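Notes for the one structure printed next.
For this depiction, one protein chain was excluded, whereas all remaining protein chains were kept in their positions.
Coming up: subunit A.
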């Protein structure tokens, strides 16, 4: 069953309070080599059948219109994992 992975991150120029909180706890654990943490989302869309260009086009459209909000987020990756894919990764 092929799965299409969509990755969404808060815009780089925006403050990411969640990532900042995680970075804070890493600091308290003594892991001071990590200077920053940013936290985003990973969506896994499973499809019954092969992933062709039409499916990927639909996912790209959904990634922009539903899965992310362009005012506050960027879609940073769309790729296919699992069997039956007829096309390669794209972003």
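General remarks:
By our rule, a residue touches a chain if its C-beta (ideal position, glycine included) is under 8 Å from a C-beta of that chain, and two chains touch if they have at least 3 such contacts; residues count from 1.
Following the convention adopted for this analysis, contacts and distances are computed from a predicted model.
Per its UniProt entry, the chain excluded from the display bears the name "Phosphoribosylformylglycinamidine synthase subunit PurQ", taken from "Phosphoribosylformylglycinamidine synthase subunit PurQ", "Branched-chain amino acid ABC transporter permease", "Peptide/nickel transport system substrate-binding protein" or "Cell division protein FtsX". The chain not shown here touches subunit A at positions 10, 14-15, 17-18, 20-21, 66-67, 69, 71-73.
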